[in-house]
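Removed: one protein chain of the complex. Kept in place: all other protein chains.
By written order: A, B and C. Residues from 1 in each chain.
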Amino acid sequence: MPKKSIRIALQEAVVLEMRRDPNVIVIGEDVAGGAGCSGDRGTYGGAMGVTKGLIEEFGDERVIDTPITESALVGMAAGAAATGLRPIAELMFVDFMGVCFDQVLNQAAKFRYMFGGKATTPLVVRTMMGAGFRAAAQHSQMLYNLFTAVPGVKCVIPSNAYDAKGLLIQAIRDDDVVIFFNHKAIYDFEDEVPDEAYTIPFGEANIVREGEDVTIVAFSRMVHTANDAAKSLEKDGISVELIDPRTSSPLDEESIIESVENTGRLVIVDEGTPRCGLAGDVAGMVAEKAFHALKAPIIQVTAPHTPVPFSPVLEDAYIPSAAKVEEAVRKVMTMSRDAVSAS
Amino acid sequence: MPKKSIRIALQEAVVLEMRRDPNVIVIGEDVAGGAGCSGDRGTYGGAMGVTKGLIEEFGDERVIDTPITESALVGMAAGAAATGLRPIAELMFVDFMGVCFDQVLNQAAKFRYMFGGKATTPLVVRTMMGAGFRAAAQHSQMLYNLFTAVPGVKCVIPSNAYDAKGLLIQAIRDDDVVIFFNHKAIYDFEDEVPDEAYTIPFGEANIVREGEDVTIVAFSRMVHTANDAAKSLEKDGISVELIDPRTSSPLDEESIIESVENTGRLVIVDEGTPRCGLAGDVAGMVAEKAFHALKAPIIQVTAPHTPVPFSPVLEDAYIPSAAKVEEAVRKVMTMSRDAVSAS
Amino acid sequence: MALDKEALLAVYRTMQTIRVFEDRVHVENTTGDIPGFVHLYAGEEAIATGVCCNLTDADAIGSTHRGHGHCIAKGCDVKAMMKELFGKKEGLCGGKGGSMHIADMERGMLGANAIVGGSPPLAIGAALSHKTRGTDGVAVSFSGDGASNQGTCFESLNMAVVLKLPCIFVFENNGFGEGTGADYHVGSGDIGGRAAAFGMPMTKVDGVDFFAVQEAAAEAIGRARRGEGPSAIEADVVRFYGHYEGDPQGYRKKGEGDEMRATRDCLKNFRDKTLGDGTLTATELDAIDAEIAQLIDEAVVEARAAEFPSVNDLLTDVYISY
Partner (left out) sequence: MALDKEALLAVYRTMQTIRVFEDRVHVENTTGDIPGFVHLYAGEEAIATGVCCNLTDADAIGSTHRGHGHCIAKGCDVKAMMKELFGKKEGLCGGKGGSMHIADMERGMLGANAIVGGSPPLAIGAALSHKTRGTDGVAVSFSGDGASNQGTCFESLNMAVVLKLPCIFVFENNGFGEGTGADYHVGSGDIGGRAAAFGMPMTKVDGVDFFAVQEAAAEAIGRARRGEGPSAIEADVVRFYGHYEGDPQGYRKKGEGDEMRATRDCLKNFRDKTLGDGTLTATELDAIDAEIAQLIDEAVVEARAAEFPSVNDLLTDVYISY
């Protein structure tokens, strides 16, 4: 099978679905680029080039450049979704949700419920998150926790190209509101990706590696960090089961619980900030639903409770590292079930 | 000591601080009311009448009515705070944070960090949250989890009039960004409240009742719900320690851990929605830091993962009830430390 | 394009339905049986009606917290509306929305909206939907004078011009955003002028004159249907009741609402005009009045008798699949 980057996988998903369904449109700032300019149309293709060149095939009625006006663009996409289209709204950076949060939180996410089940809003908001680009405090946040918190929203967090394509196609075909979070640092990560369309259902975790001693739940880019840690731990005979939930809402609680019931130990790796985050969410769920299986404290490896710093030295220290994950795993390994009873 | 409602306690805090410091101002929609109208000025006094009549004493230069334009009003307050004033921005309903989230998330909360410690932003955003008024999906949310998640923000959640006054005065004098959340259903709850100014430090929980068997951590209005449950459980000989953290950021982890180390059991009561919420946050913290003390799963009693419904029947079912808290407590009481080892 | 007799009778029926609905909700509300916040449209009937009488079910409207009038003008079932206000299972939204979220997608009523300025982006979305699908459908965004200051509103005006969307922005200037006067909160004092500066045709009309509203709306809607882009209408109007039911209205001269009802009543204007020029007869209008009195009576009786949702409904309708 051909190797493709996440960027290409995403583009394929968009193109295939646009071909399949004339109601699928792309809306955003510079999703084509060049409108009202002296040069070429379509060479921008969104902040990461995912929609580059699409305007040639689909025209500017389906690849719609907007002014810088996120409330109007996300709201417009929501309104269009509620009236027959299947828009993919591109929000360059998830940080910009600050200026258009209402249109997700109070509008799109709540239509169906408020209207007694009589609205269908097949909206996808595709956005980019994460640190690592020295893009500092307003362009590096994760924020997926804020959307996981919102009833009515589904949150998709692919970690690899295969999942990215299948999940994005699922998102576009899905009749609910979906926020699709891509981590900016892994757009060039490659994988075997079929040329044709396929879907991956939401709420089904991927068991990245099977193991016996410790369960690690990791999200997005952190799946790779955790995997690095797992490889290194393996050398010391510590067997890690690594779970990539792929969607944080819905969350595949079952797979996590099943794994913890087997390993008895849980480390959660989340690049988000620590308060009311995904890590705490999963920890709390397990502390309620799989408590009796736990042999050790649940350790959360997260970013600190700070904005994302600019300087490389600081940003590198900010992002959870494989070393920190290893340390956490080693720590829970030192604790036995007996220690629990003894304490 | 005189009995006063939360409403009055809040008003006293604002008035006393405005008298003390000419830099304290109030900004918001209808915080006075009547501008450009045919009737009286100042009779509106904010959505709950907290600033009613203040314009008479302080004038319209310090009690500032704004258009309906929350981004500009919260951002203006942030800019004013960063340049010498101590504004109290009133956001009628926390739900409206959707339209001005950026000015908190990316602006006010991050100034100090982004600018290397060189900004001081003594901003208070006072707002109202919660269900119970049949105000439906866009006027009944809690959302304090979303702000607890934001580094750079402090979150204050008073549950009674005494705390409301002391915490609000602290918030106004505090040099950081504070969001002050009042639950709309308890504005008329009364307590003994001194006439003079006093402060309550952030990050210090209030032990509402001491107990031996189970720790309940409850927030805002739920402190009262949990207390009702505790009273009822007491009759059956179950002794509850009830903790009101009073601020969710900073969170008094120590008091919670200490209590759980004593009781071994924890129930968290949170009117917020369950994903990435305050309940999970506290559960995760305890599952990491006080795991060895736990004799039973940590149960979270929260609202469901749904928007807030309108119909009284549904809204009543939405809000966590004392009965549900009792049930959770009884459940954790059936589990012993032995059960843990045995499982 | 003058309306024929049948159309005029339909218009009167709509305006009268809104009026009687709102007056009755005002009364019923005092019993405490209508939960939550209620904002009445009485006095503003000519706007919703004058605009929506030019629309079909395929056209969409974005509404406000003061949405009953828009609903009725857009053809929503009045009895189901009343049930919704009472929080009943057979309400238009199954009792989950209430007054502030009353909606009917099948009628193109995209929902009352309790976020001031929440709906203009949605309305342009519906307009985009029509444009992309190549229909001649349009969307109308209703906003108050207060909402006209919200950033979403301005952004939507610009977006509509940039994308040449078939969207009509109607500003219902009733002089108040809650307890603050438009004279104060609109810095330029000119809502319509501001909209025009975004690059679209704009008309100001007297919002208590149905015929003026209808004419301006028909023109703007026609432009939109022909693919000629967005327009704006500012309609000056009056609010008979308080901002919300229970509003003590201290910010308003005592009796101002009632005075308005006496001097600036769009229904009286309509009757005077159509009876005066002989287009309609008092008998015809009185018959409609009687019919509507009965309809609203029945609506209240049925709404009161109807069942509340079951507790199980709490968890449904969040997602289609999850």
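Rule of thumb we're sticking to: a contact is a pair of C-beta atoms (placed from the backbone, for glycine too) under 8 Å apart; a residue touches a chain by one contact, two chains touch by 3 or more.
The model shown is predicted, which means the values in this text are computed figures rather than measured ones.
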Inset, instruction - Out of A:13, A:77, A:99 or A:251, point to the residue that touches the absent chain in the complete complex. - result: A:99
Legend entry - Listed residues B:12, B:102, B:244 or B:288, member touching the removed chain: B:102
Inset, instruction - Consider the whole complex, including the chain that is not shown, and state which of A:91, A:136, A:268 or A:282 touches that chain. - result: A:136
Legend entry - Touching residues on chain C - with respect to the absent chain: 149-155, 157-162, 184-190, 193-194, 196-200
Legend entry - Touching residues (missing chain, whole complex) on chain A: 29-30, 33-41, 43-44, 65-69, 71-72, 95-96, 98-99, 133-139, 304-307, 309-314, 317-318
Inset, instruction - Considering the whole complex rather than only what is displayed, give the residues of chain B touching the chain that is not shown. - result: 23, 25, 61-62, 64, 66-67, 69, 71-85, 87, 102-103, 106-107, 111-120, 151-152, 154, 174-176, 203, 250
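Keep this in mind: only the chains that are shown with their structure count from here on.
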Legend entry - Required minimum of steps from chain A to chain C, each step between chains that touch: 1
Legend entry - Inter-chain centre distance, chain A versus chain B - centres from mean C-alpha coordinates, in Å: 30
Legend entry - Residue list for chain B, restricted to those that touch at least two other chains: 71, 95-96, 98-99, 136-138, 304-307, 309-310
Inset, instruction - Identify all positions of chain C at which a residue touches two or more other chains, and write them in rising order. - result: 91, 93, 95-97, 101, 113-115, 118, 151-152, 318
